[in-house]
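With one protein chain held back, the other chains of the complex are shown just where they sit.
Order as written gives the chain letters A and B; numbering starts at 1 within each chain.
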Amino acid sequence: MSAILDIKNLTVTLQQSPGVVPVLENLSFSVKAGKTIALVGESGCGKSMTALAIMGLLPDGFQIAGGSIALEGQDVAKLPGDALRQLRGNRMSMIFQEPMTALNPVYTVGDQISEALRLHQGLSRQTARERAIAMLRAVQIPAPERRIDAYPHQLSGGMRQRVMIAMALACRPRLLIADEPTTALDVTVQAQIFDLLREMQQDIGTAIVLITHDLSAVADITDEVAVLYAGRCIEQGPTATILNQPQHPYTRGLIASVPHLRLGLAAAQPSEALEEIPGMVPGLGKRGPLCGFAPRCRYSAGPCLEAPPPTTGTGSHQVACWHPQGEAA
Amino acid sequence: MITDILVKIANAALLLLAVVVLNFCLIHAAPGDPAQVIAGEMGGASQEVLDQIRRLYDLDKPMLHQLAIYIGKVLQGDFGHSFYFNESVTKLILQRLPATVILVLAALSLAVLAGTFLGVLSARKPNGLLNHFVTFFSLAGYAAPVFWTGLMLILLFASAIPLFPISGMADVARPKQGAAYILDVLHHLVLPALTLAIVYMAQYSRLSRTSMIDALRADYIRTARAKGLSERTVVFKHALRNALIPVVTMVGLQFGHLFAGAVLVETVFGWPGLGRLVFESILRRDYPTLLGVLFFSALLVMLANIATDIAYRLVDPRIRLRR
Partner (left out) sequence: MNTAPPVPPALTPANETVAIVRISPLRETFRLFVQNPTGMIGACLFGMILLLTLFGPTLYEIDPFDIAGAPFTSPDAEYWFGTDYLGRDILAGILVGGRATLTVGAVAAIITLAIGIAMGSLSGFFGGMLDTTLMKITEFFQVLPTLLFAMVLVTLFGASLQTITLAIGVVSWTGVARLTRAEFLRIRELDYVKAATAAGAGSSYTILRVILPNALPPIIVAAAFAIGISILFEGGMSFLGLGDPNVMSWGMMIGQNRNYALDAWWVVVMPGAAIFLAVLSISLIGDGINDALNPRLRKR
């Protein structure tokens, strides 16, 4: 099966007064229909920028400087604004972190769901409304016939995120980008939302790019993981492999900092000491060609401070590190 | 929502009653004989007229009794008699009211529409030329006295650009009916309405710019863009309606100011409305007319408040559906 989304060597830069600063460098990954990839990393690693680059919604000053973003074979990085707009909300769509503010407070949820349907599928007001009700039912909102006329402030956070999902999936997109969709929600609601996403995925066959800093979420619902650090992909591979045999010290640090992580289908590991990764992600413009993690890495030595790390690995599991570690700590 | 508005109306009625009481107090607090005050034209009223007034208002009875009489008269729509115009105050005011309402509504619509439009345009490019213009315009519009702006427009349009009439409400030589008359009034309306609108246009453009910039930064705008909506829909559907909420509030708060500004503008342009009446009654010390206008203007402000309250609820569902 061919990939829905195939990103090759994507580079995004920010135009600043002293010059051009790289934000994302040589990022490559792909997702097939019905599959999910997680982009993992601390904030400031470029996860959300990747999402916005795919959607063509980069903020002013940011631009795609190289590489390609192929959506079902079509390079969206090179599409003009209008053509891109026709894809957004239609063949690819996105849900955001804050369901409280991501919905427009002055329009009913029905209006906001129907909007994309009427725009992209040319449905009449009435048909769009019926489809919107069906979507609300699909995302398991009780009494959708009534809720369709509700305003966002009348719904709970979990409900609003369900509405966001209904809105994003209304046109049955081939690709869904979920940017930290559960961060703002209660733990119990988080699980429900992930279950819902998975069900909807099976139903529609959408490819999902899930952006998260929460590795516990990754374990359950994703097929692949790409770990980003300071705008670069430092490790990538099947979820089980990454979680069981992380090679990059940063990935291992991320895993070690999550309590009681269930490793895929494997039995729960004996609990480890929680570790904290010292230091912070280097800011934009402070990133040289060398391994960006080296200053925080306990293994950094010799080549780490002299040359960019080589990308090595077996099959689908790739890691960019001078000192890949074989076993989980 | 209906109950809310009924409560507002009841509240408004109470406030109006308070205005009547205020008028009564003013008549008695003013220096001199209340009968003289009611007669107007200090010292000019004949003994006969004064006696008649004393009888009508029971001025020799206790205060509370007089107040009751006064309120009773007001409830019957009787605000007294203007001895200068020799006409009942109510009739006088009702004659002049339409002209003022036309002027105020025209100025208000112009200010809101043009102001919001300028604000929205300048919000799109926060560092653009238009933005600086809006900042300057809003400061200048605020600082220029409205009667002076009017005079400046008269200077400009009298000889340099003689496009619009600079005085009156209609050409006296023409018949007062038909479409030609309406067009003539509109033609005369341009300069007064523009004068009155400039101040508020300036303020609304600034306010709507700020609220538009805020709205355009909101998360729901990103959501709207992610849906693939056109830029126009994003700005004019999703951002504008949110940005309008503070503008609507401001319109309600400023209606009184707008009305007071109309007094000055009408005087400058000879517009035959309540403001012009106020000017004339100030010159003649015609107190009943003045107090009558005060009451009617409070009534107008109150109606405007109720209207903005309804508009506010229509724009913002969070207020409408609070309970």
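Please note the rule applied: a residue touches a chain if its C-beta (ideal position, glycine included) is under 8 Å from a C-beta of that chain, and two chains touch if they have at least 3 such contacts.
Here the structure is a predicted model, which is why all the values come from computation and not from measurement.
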Contact set of the excluded chain (shown chains only)
B
The one of B:L94, B:L155, B:L183 or B:A307 in touch with the missing chain is B:L155
From B:L108, B:M169, B:A215 or B:M302, residue that would touch the chain that is not displayed
B:M302
Would you mind spotting which of B:A140, B:L163 or B:L186 touches the chain that isn't drawn?
B:A140
Of B:A18, B:L75 or B:L105, which sits in contact with the chain we cannot see?
B:A18
Contact set of subunit B toward the excluded chain (per top definition):
15, 18-19, 22, 26, 29-31, 37, 126, 139-140, 142-148, 151-152, 154-155, 158-159, 213, 253, 256-257, 259-261, 263-264, 267-268, 278-279, 282-283, 285, 287, 290-291, 293-294, 297-298, 301-302, 305
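Basically, only the chains that are shown with their structure count from here on.
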Starting from the mean Cα coordinates of subunit A and subunit B, work out the distance between those two points in Å.
54
Which of the residues in subunit B come into contact with subunit A in the complex?
218-220, 222-230, 238, 241-242, 245, 315-318, 321
Subunit B-touching residues of subunit A, taken from the complex the two chains share:
55, 57, 85-90, 93-94, 96, 98, 101-108, 112, 115-116, 119-120, 151, 153-154, 164, 167-168
